[in-house]
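Working notes, structure below.
The other protein chains are all here in position, but one chain of the complex has been omitted.
Letters are used for the chains, namely A, B and C, taken in the order the chains are written, and counting of residues starts over at 1 for each.
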Amino acid sequence: MTGTIGQHELSQMFRSAAARIRERHGELSVLDSVSGDGDHGTTMLRIVDQLDIAQSSSEPKTILHDAGWKILNVDGGASSSLLGTFFLGMTEAPECNSPLDCPALAATFEAGLAAVSKQTRARPGDKTMMDALVPAIESLRAAVHAGKSVVEAMQDAAGAARAGAESTSGLTARFGRAKFLGEKTRGHQDPGAASIALLFEGFSMALAESKETQ
Amino acid sequence: MTGTIGQHELSQMFRSAAARIRERHGELSVLDSVSGDGDHGTTMLRIVDQLDIAQSSSEPKTILHDAGWKILNVDGGASSSLLGTFFLGMTEAPECNSPLDCPALAATFEAGLAAVSKQTRARPGDKTMMDALVPAIESLRAAVHAGKSVVEAMQDAAGAARAGAESTSGLTARFGRAKFLGEKTRGHQDPGAASIALLFEGFSMALAESKETQ
Amino acid sequence: MRMKKFINRPENIVPELLEGLALAFPDKVRLTGSNLIARAVPKSKDKVALVTLGGSGHEPGLSGFVGEGMLDASVAGEIFAAPGAPRVLEAIKLVHGDAGVLLVVLNHAGDVLSANITMDMAKREGLNVKMILTHEDISSGPKDQPEERRGLVGFLPVYKVAGAAAEQGRTLDQCLQIAQRMEQNMRTLAVAVSTATHPSTGQPIFELGDDEMEIGMGQHGEAGTGRMKLKTADETAEIMLEMLLADLEAKVGEELLVIVNGAGATTLMELLILFRRVSQVLKAKKIKLARAKVGEFITTQEQAGIQMMIARLDAELTGLWDAPCDTPYFVVR
Partner (left out) sequence: MRMKKFINRPENIVPELLEGLALAFPDKVRLTGSNLIARAVPKSKDKVALVTLGGSGHEPGLSGFVGEGMLDASVAGEIFAAPGAPRVLEAIKLVHGDAGVLLVVLNHAGDVLSANITMDMAKREGLNVKMILTHEDISSGPKDQPEERRGLVGFLPVYKVAGAAAEQGRTLDQCLQIAQRMEQNMRTLAVAVSTATHPSTGQPIFELGDDEMEIGMGQHGEAGTGRMKLKTADETAEIMLEMLLADLEAKVGEELLVIVNGAGATTLMELLILFRRVSQVLKAKKIKLARAKVGEFITTQEQAGIQMMIARLDAELTGLWDAPCDTPYFVVR
């Protein structure tokens, strides 16, 4: 089966992403204390709490909208604004109204990325969460072209996000608080990019599991 | 000879007292850091600078008045007010107008003590400079009765001041900043009393020397 | 070592401090909505309203300047973290009258993101809002890239002159223009000599050597590039002032406003000693010290350090700076 993502799967994706962040938030704060103000792990905890809260509603679109709005409400500096915008932006894809097949999934995530890209001038190579987010979403589109299932697509996306996050070690920060440190940030991953990798890993693990149990 | 104290001797007494304080000001501050705010040595340095400056005038009375006023002008908390009052108070003794023989010396210092006693309710036993000052001046009067010279009288006074200062180790402070520490001040000399002993030792050493060279 | 701060639970710091502010100044401000500080007595609806946003832990900035002649509302974020856009929108709606709202934003990534998202939302809802970014920290970007420069204590004169203009009944565009003129003519530089404890985590927010200071320190300990051995007050004042004057291109005969802002643990005694030297140097250069303000306006917990700000004044800006205001931590008779 190629499968689709409905309310149930989306809720599981959110729960799994939240769990993944909770597992690793300590590392995120450590990364942020190298390049920023050390609060990224704590902020991500507050952000993923909103993913849990948002799950009660009925349609994917409402769930996404709820999550985005609630995340925007987290006092989290850069990351909550960008991640809130990401989820809220997804709801601008007409495809997100019904259960998501692979093309709808890609289109929905692309709408999220488009919204984020309007709020920041950061692009891959600038050592921000964009280094994980952009390749992740590109790989969703590639999976559509390859005719892959949503499970496979999300697996690819998680891999791409992880590779993107790892690539940030070699970069020099040009955005966010980290830019003031310049060269000193080299050799360490960008915390926001690491969070994106964790979120997509969570999404992917949830879909893989829900496929097994089907 | 019983000798008298004129302008020359008074100047030497001041210079010698100043030297004695300068020698030992470190200890004074250490004592004050046990019982007060640790500044007594520094304040005494500023006070004895005034003793040096006051020496240029011509009569004992003017020298004493000058010294007292200048010491009052030192921002030294308790000790400059009391010592300034002490020297200024001496000028209220009619005897201080001419070179001081032993009775005049005693009367002059008694006038100083009387002025100080009007400004503080502290009395011997309260662990303040009064524990050195009062016996020192009492021994000047005793020396008069014993028909001693100014040199011997001042030697006795220095001894009494030193004994008085040492006795403060066994006392509990009831005046000044030290009173807030109560029992904690036991076992340490009162810094102000230690200063008085040094001043009188300086006075005595100057007179003893000037006798030798006479 | 346990953190030596008078707090209760770290997660309650912000609501509790705002509650304290509202209880201490009930005639000036009130606490409303989600961590919004608004004027106790709203200004009349036909006047432009001023809104700002920013992280907490920098008291009295920013919410301490809500009141007559300055801000109408301040949206307080968590410790050192920008508040989310929905709450900024809530504040804008709260004070929005017939003349519109000026949103004053200090240039920090998180704050700007929130503000931009808010502006999108406000536009969609048809609200009349204009935004001004303050970015006067000369250490964080070159002169030709003002968008790189952070907003430091310069928010204070911007609130002041724009607030006074609003009080006089000027239009939103006029208030914006005045704020912009103030903003473009101001420069700030910060120096830190010792770090502070993050009140939520209990950790130091940066590290500095025992005999070091850092010129160009950001508001949250973002390091600058000017780490050097400690200097005297006079030397520090001279170095910082020279850099500021050069960047502003201040000229003989011009009139300046100078602000010396304490970061937290630096005493007013020191601020006044530094200010003295600033004043002397300006006099020697024949630049007029027209107005001054010395104290704590934006702090970073108990960090030791200062921010020095200079701004070129003209007659109109001076008049607006002098206009009465009545806020918890800035009162002009």
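Miscellaneous remarks
Following the convention adopted for this analysis, contacts are C-beta pairs under 8 Å (C-beta built on N, C-alpha and C of every residue); 3 or more make two chains touch, one makes a residue touch a chain.
What you see is a predicted model, and the numbers here were worked out from it, not measured in a lab.
The chain we do not see here touches B, C in the full complex.
Screening B:T4, B:T42, B:T62 or B:N97 for touch with the missing chain picks out B:T42. Among B:G3, B:P60 or B:G76, only B:G76 touches the chain that is left out of the view.
Residues of chain C that touch the chain left out of the display are 1-2, 4-8, 13, 16-21, 23-25, 56-57, 59-60, 64, 193-194, 199, 210-211, 213, 230, 232-234, 236, 264-276, 279, 289, 292-296, 299, 301-302, 304, 306, 324, 326, 329, 331-333.
Counting over the whole complex, chain B has residues 33, 36-39, 42-43, 69, 71-78, 80-82, 84-85, 119-120, 175-177, 179-181, 184 touching the chain that is not drawn.
In this text, only the chains that are shown with their structure count from here on.
Comparing the CA-atom centres of all chains against that of chain C, the greatest distance is found for B. Distance between chain centres (mean CA atoms), chain B to chain C: 56 Å. Centre-to-centre, using mean CA coordinates, chain A is 33 Å away from chain C. Looking at chain C, one finds that none of its residues touch two or more other chains. Multi-chain contact residues of chain A (touching two or more other chains): none found.
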